[in-house]
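Let me begin by handing over the structure; questions about it come next.
Every protein chain but one is kept in place in this view of the complex.
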Amino acid sequence: MKFVIEEFTYVLIICVLIINALISIYGIVYRRSLTKKLLSLTVLSDTVFVAIILAGFIFTYPIVPPVYSDIRGADKDFLLNHASDPLPQALVLTGIVIGLAVNALIAFGIIQVYRLTGTIDARKAVKSLLEEGVE
Amino acid sequence: MIKYIVVGLLVFIVYITFAGSLSTYTVMTGLLVSTVLSIMSAKYLVVDEKKLFDLKRLLYAVYYFVKYMTIIEIKAHMDVVKRIINMDIDPGIVKVPVNVKSRYARLLVMGSITNTPGTVVVDEKNNYFYVNWIKVTTFEPVEARRIISEEFEYYAYKIFE
Amino acid sequence: MIDIIIGVIPFLPAFAGFTIPIVYLVSRKRLVVMGYATIILAITTVLSAIVAYEAFRVEHPFVFRAGGWPAPIGITYIVDRFCALIGLLTSFIILSILLYSISYITDEAYPWYVILVLGNSAGILGVAYTGDLFNLFVMLEVTGVSAYALVMYYRNRPVAIVSGLKYAFIGSLGTSLYLLAMGLTYSFYGTLNLVDFSYKVTNYIDTLHLFAYGLIMILALWTFSIKSGVFPNHFWLPDAHPAAPTPISALLSGLVVNTGVIGLYKFLYIASWNSYRTPLNSIMELASLAVILMGSLSGVFGALLMNIQRDVKRLIAYSTVMNLGFLFMGIGCLTFKGLQATLYYVITHSLAKATLFLSTGVFIKASGSRLLDNLSGSGMKYKAAGVAFAVSTLTLAGIPPLPGFLAKLLLYEALFEYNIALAILMVVTSAIGLLAYMKLLYIVLFGAPISLFRKVDMKLAQATLLILTVTIIIVGTVFLFIPEVTQSIIGSAALQSTINIENYVEYVENTFIKP
Amino acid sequence: MIEAVLFWIGAFLFILGGVFDLLAAIGMIRFPNFYVRLHAATIGAIYGAVLPLIGISLMALGIPELPGRYAVAGASFITAIILLVVAPVGSHVLAYAAHKSKSVPWSPVVDALEKDEEK
Amino acid sequence: MKRVIILISILAVTLLSSLVISFVAEITVPRSLRDLSKYYIANTIIDTASPESVAAIVWDYRGLDTVYETLVLYLAIVGGLAIFTIKGGFPRGEPMGLTELSRNATKIIVLLIATVSAAIAFHGHLTPGGGFPGGSALAVATMLIIPVYSVNILLEKGITSTKLVAIRGFALTGLGLVALLPVVKGLEIVTNQKFYPGFLNGVVISGSISLYNLLEFLAVASGFTAVALYLSIPEELYKGEVRD
Amino acid sequence: MIITILILLAFSLLSLVFVYMAITERDLLKATAFSAGQSICYAVILQAMGAADIVMTYVAVSVGLYSALLIFVISKTERFEEVSSR
Partner (left out) sequence: MELIVLIGAPLYIVAIVLYSIRLLKGPTIPDMVLAADCLSYDLAVFLMALTLYYKTPFLVAPSIMLALWVYLLDVYVSKYLVSKEVGK
């Protein structure tokens, strides 16, 4: 019975992550407000991060961060069996920073769009450009 | 001068406690960080450095902390928990005069009032706290002070002034 | 020694970017900052030329291990002849773009501009050299972020900001999906290295892994098509490229779009050479078909839309869509000829497109307008820019002595081998494109001048344009008339990563194991 | 011996905190408007968070086989202190903003602040 | 109301499909690490003198990624500041801030945050944490000051954007130099243990990892503070700026 | 192990709810609060998977900096997604 619960959890998380990603892609593509698009982008990247961490997750108790308690490395065997996977963590760390960078840049851009066109609605902004005429 | 040492010590203690070790590396970096931070921030944090090394105030603070966490809080918690169950509420904002003057004393009073379930400080204006009260029993400021904040102010006065 | 140089090449512009604020605060002179960046890029160009020379001198690709760690543990750069040539091309074109910018970018925000250009060049060079799938992601983001910021460089123009935002949204959506692909790669195959991945792919051929492999391919393909601006994801490109300052348009249209092609090369050629022996083959075929279809569709779209543009920069941007379509068709063939055509086409297209944009920039600055009609006759006014304009347009159109002809010829041969219908489609498409090019050429060079031209002082820019023009002509004549050179450069580069791929991969694998 | 005592005191505090937390959550659901919910939130912050954190700190001290137990105890104690500082200020700031912007409709028995502001 | 119905149906679909999949498909949950991560965990102390595997991967095994990731952050901040540049310099308006009480409390909280962030950054090679979490924590401290005290107080205390960009430039130059220095001795870029010492008088410093952490801490904190400064400039100033 | 599974189940479903509400909410300030809730859920999931490094960075970035960034953006632009729906 126990094993079924674990498999169910695993599958459920994967399903939830897929659906979260789909909802946020919907948000990026179809929602009109630029701020909402930015928010959806953050949700999408967060979902991807959790998915990557899930790829390195192992079902064991207890699960600890891959850090030695002392410099001599006495608890090596314990860590080899109970540590979480360090590589996806490193990848996600890189990914978080990069996502933050891009989102900060986009936030600056959104504010500037509002200053210039007076709207943050993506379609209205494009429309106002057409009315002005492209140079 | 004393204020720098005190702020630095505070920072150092927080640093060591957070890092949770007493290795050479932690102590060295802790000293560095506490020096830098105390030089940067002590002049904004401490106004009157004479009060800092007064043992009596410290003892009062400890006594107040223990008493506050046990007796006062339990009373207030039980009161509000009862209200959660029987929904006996009459919310309102009453005016409460404050007599303590110094900034940290006021902060302590405000924190104590807010941390007691049933009362939340909404604003502070002209020596009055405006307190949001879950069951308003009196509209009179002085009477309200007696119920809400007299005890806190007594200790705040002892500790900070 | 050479592998240390390889590691330093992409890092050098990045490091220069880090130091620019200090240089600016110390000097506060535009020429100093620009000159500093130019010197750094010149050094980079020399170094990448050395790498390219060495890559053709020896048989095997170079492997650089960052931090000294062997392959699946650390990051490696794998520089074969293809990548080395692209690296040389990139650094050369960026150097000329920066030289051009010295006389073009004269407003106050120039330090930011220089930093962003340096960062962008670091990113493209990194994409070209890297042999690690996750590092490829990081490099794509370096390229992407600087490109978004550069598109938004004219901060008081709504067009620039809105199209830059569009680019940023669609680009970061793409890279998020690529990151997901990296997660899948790691979770299913346990490696992130290109060559290691290509070995491990064949170890697992159950249904789940097949599915994962297909998903990885789809996500990567989608990302690269966004980065290159190819058909289903081309819509951001014609907005973003014209909105930027002209040197940046050249940078984006000439080089940044190449990142998708390089990524596809790494995925389709290096990472999956091994998959023909297994059931993965069908997935590969599907991927190749998808690439070719996307390419041909975007070729058609680009060519048709080119003909109805009135804005000259938009016209050239649509030409980029068309040419990237051709590139995708070439790289999707998965054959020796396909890769050969792709490599030569990349070189030609980058050089010509950069030159075209840069020369148009002179006219635009002179006439103060981007409408095609207002530019008429400006080519005669500025002789050097006019010559560069003519040469680059004719190159893109594929007129015989210039390199564009040979590129189209090679592509035609490759496509003919794959499917004759595609070859014919490609010829028809380039004929439609030719119409637009001819219209452009006619109006700019021989049209009657209708507007007053301002006097612009862009000597350095014109000199740069002349250098680029001479390069194009040399490349065209040498490669067309001396087939041995073509064979020994383009051919051998393609040979290395298609027919001799097993030696290639074996060598790389051995270098990994060797400490 | 002392460790067992510490452990059980900590455990008691932890469970007690959980009970109070649950009560506070029920209060959050049941109370009619923001100004009343503030009081439930206070329960959640003080006896629902600070107390169990102190409990965890005691528990960690009471388990000799836990690696790095002083780190756990110290960190949770620091967290408790920080919460004690942060929670009232957060509530106060929110109440201030809600009152100032008049974004919460309510029917108080008396509103001395509004009267004074109208003056 | 429509939203709630859709939400409930999505939840139901998710639950049902995962139930069905977990019963039908043969799924094995992972119970042991991959070989590659086993290598990382087993050898991190020998290879990099750092007991923290994640820090070892981030700054040593895959250090190049992280250096370029720093470049991405740098470029994004530079791009943002390029969009927001103002000619006249910052305004000195009337500060408004929040209530007096929250100011007094924020002082203490900022000090606490700064201490905690320093602890996180300096122990990056020993415990989870490092330059980036620490730096963003310090940035949070300054970002607290902005709404509570108003941006003017920061400017009056001499924390201007020029200085911040300069600090960031110096920190990043240092970071680049740390990465680049081993090349002088003919080693690969971002080499750690062959060039930098792992121990100093018996204290673990893990070679370049702690250096990177320190520099990244400074760079990230100053970068985000600059971003927050620019974002908190009142909008009226840009009205005239945009019309030019 | 049972608590890990409990956390994973509860918080993944909760995060789905938050994501849906955040994306479909018209009031952007409320959407920001929902997104903060979603970040908190993800942070707990990550913590339960033993990724402490990530949680520290993630909490700082996603709960703190993103919320602040979004509120900055909202305060400088519009609070509601479509003006007419007000």
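Side notes on the structure shown:
Letters A, B, C, D, E and F mark the chains in the order given here, with residues in each chain numbered from 1 onward.
The rule is short, and it goes like this: contacts are C-beta pairs under 8 Å (C-beta built on N, C-alpha and C of every residue); 3 or more make two chains touch, one makes a residue touch a chain.
Bear in mind the structure is a predicted one, so any value in this text is a computation, not a measurement.
Against the chain not displayed here, chain E makes contact via residues 93, 95-98, 102, 106, 109, 112-113, 116, 120, 127-129, 133, 137, 140, 143-144, 146-148, 150-151, 231-235. Although one chain is not displayed, chain A still touches it through residues 62-65, 67, 69. The set of chain F residues touching the chain not shown comprises 2-3, 6-7, 10, 14, 17-18, 21, 29-30, 33-34, 36-37, 40, 43-44, 47-48, 50, 52, 55-56, 59-60, 63-64, 67-68, 71-72, 74-76.
Simple rule for what comes next: only the chains that are shown with their structure count from here on.
The chains touching chain A as well as chain F are E. Any chain that touches chain B and also touches chain D is listed here: E.
Contact tally for E-F versus D-E: the pair with more C-beta pairs in contact is E-F.
Between the CA-based centres of chain D and chain F the separation comes to 22 Å, rounded to the whole angstrom. Between chain C and chain E, the centres computed from C-alpha atoms are 31 Å apart. Separating the centre of chain B from that of chain C, both taken as means of CA atoms, is a distance of 62 Å. Listed for chain D are residues 68, 85, 88-89, 92, 96, each touching two or more other chains.
Within chain A, residues 6, 12, 16, 19, 56-57, 59-60, 65, 67, 69, 83, 87-89, 93-94, 97-98, 100-105, 107, 109-112, 116 each touch two or more of the remaining chains. By the touch criterion given at the top, residues 1, 4-5, 8-9, 12-13, 15-16, 19-20, 22-23, 28, 31-32, 35, 38-39, 42, 45-46, 49-54, 57-58, 61-62, 65-66, 69-70, 72-74, 76-78, 81-83 of chain F touch chain A in their complex.
Contacts from chain C toward chain A in the complex involve residues 134, 138, 141, 144-145, 148-149, 152, 155-159, 161-162, 164-165, 168-169, 172-173, 175-177, 179-180, 182-184, 186-187, 311, 369-371.
Contact residues on chain E toward chain B in their complex (touch as defined above): 99-101, 104-105, 107-108, 110-112, 114-116, 118-119, 122-123, 126-127, 202-205.
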